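The complex appears here without one of its protein chains, the remainder shown in place.
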Amino acid sequence: MSASLAAPGLRLPRTLLVGLVIVGVIGVLAVLGPWIAPYDPQDFSMRMRLKPPSAAHWFGTDEFGRDVLSRVLSGAHYSLAMGFGATAISLAIGVPLGLLAAFHRGWVEEVIMRGVDLLISLPPVLLGLLILAVTEPGLFKTILAVGLVYVPIMTRLARAVALELLAEDFVEAARARGEGAWHILVREILPNAWPPLIVETALRVTFAILLGSALSFLGLGPQPPASEWGLMIAESRPFIAEAPWIGLAPGLCLCLLLIAVNVVGEGLRDLLDPRLRGRGHG
Amino acid sequence: MAGFLLRRLASLAFVLLAMTVLVFGIVHLLPGSVAHMILGEYATNEAIATLEAKLGLNDPLYVQYWRWLSGLLHGDFGQSLTMERPAGPVILEALARSATLAGVSIVLVAIIGVSLGIHSAVHKGSASDRALTLAQYFFIAVPEFFWCILVILFFAVWLGWLPATGYTPISDGGVLGWAKHLVLPVSTLVLGLIAHVSRLTRSSMLEAIDSRYVLAARAKGLPERIVLRRHALPNALLPTITVLAVDIGILIGGIVVVESVFAYPGLGRMLVYAIDNQDLPLMMGGMIVITAVYALANLVADILYAVLNPRIRVGGTAA
Partner (left out) sequence: MRIDRRTALALPALIATAALPRTGATQAGGGNFRIAVSSNLRFLDPAKTTIGEEYMLNQLVFNGLTRMKEDMSVEPELAESWTYSDDLKTWTFKLRRGVRFHHGREMTAEDVIATYRRVLDPATASPARTNYDMIQAIEAPDPATVIFRLSYPYGGFADILSDRQVKIVPADKLDTLATQPIGTGPFTFRSYTPGDRVTLARFADYWEAGQPRFDAVELRVLPEMAVRIAALQAGDLDAVWDLGPENIRQLKDARGVRVESVATASWDGGIMNNAIAPFNDVRVRRALHLAVAKADVVEAVLFGEGKPTISPIPPGHPFYANDIRLPERADVAGARRLLREAGHPNGVKVPLVIPVGRPVRERLGVTLQQLARPAGFEIEIQRVPFGRYSAEVSGKAPFYIDGYFARPTVDTATYGFLHSQGSWNQRLWLYKDERVDKALEAARLTGDPAQQKPHYIEMQRAMFDNPPGYIAYAVNFACAYRDRVKDVATHPMRWFDLRRGYIAA
């Protein structure tokens, strides 16, 4: 669990590099999207509807004659926001809960861990559906819902890591010095717990993007005319035979992003924490 | 072992009980009145008030909860609001069909995923291993709902050849007719999971092959086949079992999407219908049943894990 594997000068594996580059490029495109999009992603053009890919419209046009490339570009930030935003939420809530549970054994741990058991026994899509069934849909609610879905996994992991660390000598030493709980958790445990947490976070981003876009596909994410990729795929369904590019373009971009994020996650895992190889997703 | 079992069963019971509270609570946060839903938009206010009194909707929530829970314990899921029939049979029939789908899928995932993983590990670095690894990266990353689009595009639009959609019971269509209806939904469901499981099996198999006891077995001069089968494989399969249980969760999520696309009348589609139409008894019943199935799957995985790996019994459950 030591940080020695991440020592400076270590060469990054090639796949990790490729993944990082792709994620980086998509990130840059997402930020620059509104400026580099060749057309207004919402502009109708009735004469140009359902046109196949061409020099003027690389990804073709949709049922309203909107440029699919421009829509894909202006929708990239949704997936990234859902992936990273939701993971950040699960990290921000899950890790403190896990540390707390590890440090205060007894009823605190019992309450937290039983709550975790409970939430983890609902399949993620269902939990997301339930949360969104009681609220109006929207980007931030989707992010929050996806984030909450993954809190229990983060809590479990943080607790397991902290339990191991609590048995280490340097923690014993801190206790012997009479340091308080806050100091021990924040100054001693957290700095040493980050490799497995980072690995889990990186892997979790993939699933957060997946779940977020699946919820949007079901109509529970950003609302039209937003060009969130899952929503675009859902809206393309009536035209799948006549104009498959409307759905294929965002779909393939989503796959590319997911592959890249996954490669980065696995690469980081191999780099930082080979022991975790084989840990499941879910 | 008995103590371990008891503890796990108790925790299962706790989870299910807490889940009834959670589901009941969330469902009663939904906007709109139940009586309004039953009578539809054409109801007069007096009719709504009468029905509310009749159904006991004016009772305190805990009284209503208790009524629902004791019904559940007797196997009574209440009356479906939109279909005007008992929800229980609707839910259980849908469950049976989804279970078929999930069961066939998980068996395929286990067999194909594990064999591919072992093959890759044993032939590490070979062309087929590299091809599989590449394919895994792709298949893991494709969301189910996009798979559905691809499958429809490929089979329905480009090939003009679509194996039957919907569902036919064995009693009507025979085994062949029944199996035909499973082809598309099952293949859509398993592709990603096979990639996932084979990837995991490969890495845990590789670890096992490099482990000390396998080296020792080799040193004893045992044939390589026997070394792999008797020593490496059992250890490599341990994490795979846990992952299969997790995959059931993913499978349930996938089923919601796949059933809608292929018109398969299972639990996932029923649940989406219930949520869309705010059919509360159907919704609550469906949720509870899915949770119970998922929790049971996890329990079975834990027990299998414990049986295969005695060291774990004292510790907590596997992540």
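Letters A and B name the chains as they come in the text, with residue numbers starting at 1 for each one.
We adopt the following convention: a contact is a pair of C-beta atoms (placed from the backbone, for glycine too) under 8 Å apart; a residue touches a chain by one contact, two chains touch by 3 or more.
Please read these numbers as outputs of a predicted model, since none were measured by experiment.
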Residue among B:Thr82, B:Thr133, B:Ser187 or B:Ser211 that touches the chain left out of view: B:Thr82
Omitted-chain contact residue, chosen from B:Ile152, B:Val190 or B:Ala306: B:Ile152
Options B:Phe24, B:Phe262 or B:Tyr305, residue touching the unrepresented chain: B:Phe262
Touch residues of chain B, complete complex, unshown partner: 31-33, 36-37, 39-44, 46-47, 50, 82-85, 90, 93-94, 152, 155-157, 160-162, 164-167, 260-263, 265-266, 269-270, 273, 275-278
Residues in chain A touching the chain absent from view: 42-44, 46, 63-64, 136-137, 219, 223-225, 235, 237-242
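As a convention for this text, only the chains that are shown with their structure count from here on.
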Whole-Å gap separating chain A and chain B, where each centre is the average of the chain's CA atoms: 22
Chain B-facing residues of chain A, complex: 114, 117-118, 121-126, 129-130, 133-134, 153, 156-157, 160, 206, 210-211, 213-214, 217-218, 230, 233-234, 236-237, 240-241, 244, 247-248, 251, 254-255, 258-259, 262-263, 277-282
Contact set on chain B toward chain A in their complex: 11, 14-15, 18-19, 22-23, 26, 29-30, 137-138, 140-146, 149-150, 152-153, 156-157, 196, 200, 203-204, 207, 239, 242-243, 246-247, 249-250, 252-253, 256-257, 271-272, 275, 287, 290-291, 294-295, 298, 319
